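Not every chain is included here, but those present sit where they belong.
First chain written, first letter: the chains are A, B, C and D, and each begins at residue 1.
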Amino acid sequence: METYTLPPKPERSLFKKIKTILIAAIIVAIYVWTFLGIDIDWARAIARIQDNFARVIPNLFSPDWSATAEVSLSILETVLIAFAGSLMAAILAIPLGFLAAHNMTRSRILTTIGKWILSAVRAFPDIILAILFVVAVGPNAFAGVLAIAIGSTGMLGKLYSEVIESIDMKVVEAMEANGANKIQILFYAVIPQIIPEFLSYAIYRFEVDIRASSILGIVGAGGIGTMIIFAANNRNWNEMGLILLAIIIVVTIIDFISARIRRKIV
Amino acid sequence: MTNQSKDVVKGKTPSLYPVKTKAQVSIIFIVILGFYFFSMFWTQREMVGGFGDSLGNMFTVIGKFFPPNLSVIPAIWEPMAQTIQMAIVATTCAAILTVPLALMSAQNITTFKPLYYATRTLMNILRTIPDLVLAVIFVGLFGIGVLPGILALFIFSLGILAKLISETIESVDMNPLEAMRASGGNVLQVIFFGLVPQVLPQFTSFVLYVFEINIRASVVLGLVGAGGIGLVLDQQLGFYNYQNAMAIIILIFVVVIVIEYISNKLREALI
Amino acid sequence: SSDDSDSSNAEGDNSSESSEDSNESSGDTPDTLVMGFVPSQDSDTIADTVEPLADRLGEELGIEVKGQVMTNYNALVEAMGANQVQIGFIPAFGYVLANEQYDVEVILKSIRYGSGTYKAQYLVRSDSGIESLADLEGKVWAYGDKSSTSGYLFPASQLMKEFDYASAPELESGFFSGTVQSGGHDNSALAVYNGEADVATTFDDVRTELEEEYPDVMDKLTVLDYTDEIPNDTISVTKNLDDELVQKIKEAFMSFNDDEEMIKIMNDVYNWDAIDEASDEEYEVVKETYQEFKDNIEL
Amino acid sequence: MIQFKDVGLVYPNGTEGLKNVNVTINDGEFVVIVGLSGAGKSTFIRSINRLVTPTKGSLLVDDEDILSYRSGELRKLRTKVGMIFQNYNLVKRSNVLKNVLAGRLGHTGTLRSILNLYKKEDVGLAYESLQRVNISEKIYNRADELSGGQQQRVSIARVLTQKPGYILADEPVASLDPPTSHQVMSYLKKINKEDNITTIVNLHFIDMAMEYADRIIGMRAGEVVFDGPVSEVNEKTFEEIYGRSIREDDLRGGADES
C-alpha cells in the first residue's frame, strides 16, 4: 500500500470547537446530575415485584366482565368527547399553526408570539383547564370536550407549524407569479401540501385524547376516566383489566378506520 | 382510469375531480361532520346553564391565579428537578429501546411480516394505555416512588416514539440502502450507514417532543405517589393556593420553552 | 387574600343572578338542579354514578335534578362558586374551602356506621415495638397527600399539639426522621406493610380495602391510635339558592331516611346509613385545622 | 413590449444582479437568454414579473413602469405575464386539472376559487390547454404521478390557461433529457407562433438556444454583453458571453446538427 495523506479536515473555528466541547460537557453534566438525583433501590424493587406480581397481573388479565355494559357505555362517551374535542382542536390549531410558521407569517415578532401562545397552552396542566371549563359550562361531558380541545390545540398547533415550515415554497412562488392573491395561494399552493400531515396528526391526537380522558373523570366530565380513577382507588384490578381491554379495542378500531380514511384522502 | 378518460372525451368541460373520488371524499366528509355534530349534541345534552356567563365565570377563576406568587419558586425547584430527572431517564431509555422496535415496526426494513405485525400491535397497545393507568399498575407492582413513575413514562414514551420513528423510517430514501446492500454490507451495516444519517434529525426532534410530553405527564403521576412537580401542584390546588399553583405553571412553561429552543437548535444543527 | 376574592366573586354572582330570571326575591329557583358529588376516600365501594339518587330527588322536588360524580373537590368548589352546581356532596375539607370561598352552606351530613363523624388512625407494624405516639419520634411517616383530612391534617395537627411543634414543616423534619407522600391511603398503609415507613396515617379503616389482596394485613398492621372525630361528608348548597327550595331539598333528603329502598341504595352505593341535619359549626374544627395549615404548608 | 431602461439590481447582501441593463423586447419575439451560472439570467427574467425588484432605472411593460407597482397592480401584471419554472413548481398532490386551473387564479374571484366554482369557460380553457400540450388524458392524475417532461408540459398548460401576453421561462428544460427538452421547447415555440405571445427563455445550452430563438441575449456578470438575432451569433459572441471560446461541453445534442 502506497503512502497517502488525507487533506486536512476543514479547519473549524476555535469558537466552534469550544462550543462543541461545552455542549458535550453540559450533556454529560445533565446525565450525571440525573443519575445522582434519582435513587432507585433495585433490590427492593425486585423484591416488591416478586411479591406483587401475582396480586396484580393475573387480575388484570381476568377482566371483571360484569362491568362490561357500564364500561362500554363509558368508553363510547369517551370516544364522543375525544372526537368532538380533537376535531375542535384540529380546527383551532390551524390559525395558530400558520401564525407560528415563519414562512407564512413574515413578521418575526408575530411568529414568536404564536410559538409562545402554543407553548403556554401546552404548559397549562390539563387538570386546571378542566376545572376552568367546569366553571364555564358545568360538570358535564361538554366541559371535557372544551378541555380536550384547548389542551390538544397546543400540541397540534406546534406540529402543524412544523409541517407548514417544511412545504415547498417554490409552488407558492409559482402561484404568486400567476397573479394569485394571498388567500388563493393558501388554498392552491399551501393546503394541498399540508393536508395529509395535518390529517395524520389530527387522527394521532384523537387517539391520544382517548387516552387522556382519565383526566376528565376528575372533573365530572364523564367517560371512562371516572371509572379508571375509581378502579385505581379501589385497587380493583379486574375492573382495570376490563377498562384497559376496552380502550385497546377502541383505539385499534379507530386506528383501522383512520388508516382507511387517510388512504382515501391523501 | 379508462372511465375517467371517457368522461373527459365526452364533455368539453370536465369536473374538477373524477365523480367517484368526489363522491367518496364527500361521504367521508359528511360522515365525519355528522359524527361531530352528534358528539357535540351528545356531550352538551347534560349541560344545564347555557353559555350565559361562561367567560365571566372563567375569568373570575383565572383571576384567582394572579398575581402568581413567584416567591415559592425556590421551594419548588426540587420537585421540578425530580420531574425533569424522571423525564430524562424515561426519555433516554425509551429513545434507546425505540431503535430496534421502530426498525421492527417499519415495513420497509422488516420484510418478515409476522415480526412486523407483532411489534406494530404491541406498540399500538402500549400507546393506548393511559399514563394514569400505567402509573397505577406500576405503583401496584413496585410500591410508591420514582421507579413506577419512570416506568410509566418510559412505556408511554416508547409507544409514541416507536410509532413516530417507524413512520419516519418508512419514508426514507431506500436507494442508498440498496447501494449499501449491493456493495456487500450486512443488515446492521446497511442500517447504520444508509438509514441512521437519514432519520437522525427527525429522531432527535421526536425524542425532545416526547421529553416535553413526559414533563407534563408528571402532573398526572403526582396523583399516584410517583412524586415530582405534579404532587406539589395538586397540593397547592388542594389548599386553594392558586397563586402558588400559577408559579408552578410558569415554571413548567419555562421548561417547555427551553426544551423547544434546544429542539430547534439541534434540528438546525443536524439537518 | 380570601377577602378580596370573596368580594370580587360576589359581584360575579350578582350579575349572573340578575341575568337569570328569578321569580322570588330571596334567591334562585333554577329549572334544573345540578348535584355534584365528590366521594371521600373511606368507602370500600365508591360509586361512579349518582343517577338513582338524582332521579329520586327530582321526583320529590318536582324539578329536574342531574347528578355528576367528580373526583377532585377543587372542581366542585369552583363549579359551586360559578353556580354551575347547586347541591354539593363534599367531604369536610372541601366544604371548608367552598364555604370560605363562595359561602356555600352545609345543610346535611352523612351518617356512616351509625356515626356522623369518622376519624383517622395511626397504623404501625405489629412487630415494630411502637406503643405510643411518643415512640414515633425519629420514625418515617407515610401519608397520602397533604390535602387529606384524615391522612394528613388531623394527625399532623394532633401531633403538633401533643409534641409542641409550631408548624407542619417543623413537625415533619423535627419530630419525624422522614416522610413519604404516597398519593393514597392504601399506598400509605402498604408503605408501612412493606417497611418503607414506620407509621401511616389513614382513615379508619383502610385495611379493609387491602384485605383481599393482602390477607394478613389485619395482623401485620395494628392501629396505634386515633385522632379526634372528623365530621363526615356534607350535603351543601350554594348561597343564592332560594331558601324555600333549600328547605324542600333538606326535607326530601331527610325523607329518604324513612324509605327502605332509598336507604338500601345509599348504603350499597355510598356506604351511607342515613342522612342527618348539619350546621356550619360542626365543621369549625376542620376550618381551624385548615387555617392552621393553609399558609405554612410546605411546598 | 418590455423595456429595460438603465435597470440595475443590487441584492440585499450587496451582490449586483443586474448592471445598467438596456433592452427592448418587442411583442411576439422569442428571446433566449444565455450566460454562465450566476450571470443574472434568472434575475433578468424575474424582474419582469417583479418576483425581484430592480433597485435602479425603470422597467416598462406595455408602456407602464412596473417598478412602482403595489400589490393590486402587481397581481394584474402577473396575471398578464406567465411563468414557467425549471422544477415545474406544480402542487404535487393536486391533480393535473387543478394545477392547470391555478393559472386562472388571477382572473377568478377569491371565493369562487376557494370553493372550486370555476366558470365553465375556465375549465374548458384549461382542458383545451392540456390538449394543446398533448397531455389531456392525464387530467385526473396527480402531478407527482407524471414524468418530468409531462410535468413541464402541465406547467406550460397552466401558463396557457392564464392567457398571458408574455411567457417567461427560467431554464424550463434543465431537468429534462434531450428528447424531452426538444419537445418542450417545440411546444413553447409553437405557442409563441400560434398565439403571438412574447416569450423569454433562459437556457444553458447554446445549440438549443440557436435552434429555437429569434433573438439571443447574452449576459455576463449582470451585464448584457450580446443582444442580436441568431444570425449574428458567432465564435466571438461566445467568447464575450463565456469569457472563453466555445467548447463541446457547451452544446447539448441539437437534433439538426447530428
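Definition applied: a residue touches a chain if its C-beta (ideal position, glycine included) is under 8 Å from a C-beta of that chain, and two chains touch if they have at least 3 such contacts.
Just so we're clear, the structure is a prediction, and the values are computed from it rather than from any experiment.
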{"item": "Stoichiometry of the full complex in this file, by chain label", "value": "A x1, B x1, C x1, D x2"}
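In the analysis below, only the chains that are shown with their structure count from here on.
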{"item": "Graph separation of chain A and chain D (steps between touching chains)", "value": "1"}
{"item": "Chain D reached from chain B - shortest hop count over touching chains", "value": "1"}
{"item": "Greatest separation from chain A - chain, by CA centre", "value": "D"}
{"item": "Distance between chain centroids, defined by C-alpha means - chain C, chain D (Å)", "value": "78"}
{"item": "Interface hub residues of chain C, defined as touching at least two other chains", "value": "34, 66, 68, 74, 78, 81-82, 84, 184, 194, 196"}
{"item": "Of all residues in chain B, the ones touching two or more other chains", "value": "46, 48-49, 57, 60-61, 143, 224, 234, 237"}
{"item": "Complete list of chain pairs which touch one another", "value": "A-B, A-C, A-D, B-C, B-D"}
{"item": "Chain A partner contacts - residues on chain D that touch it in the complex", "value": "49, 51, 75-83, 85, 87, 89-94, 98, 102-103, 105-108, 110, 113-114, 155, 158, 162, 168"}
{"item": "Chain A residues touching chain C - in the complex, by the definition given at the top", "value": "44, 48, 55, 127, 130-131, 134-140, 217-220, 222, 226-227, 229-230, 233-235"}
{"item": "Residue ranges of chain B in contact with chain C within the complex", "value": "46, 48-49, 52-53, 56-57, 60-61, 63-64, 72, 75-76, 139, 143-144, 222-227, 231-232, 234-241, 243-244"}
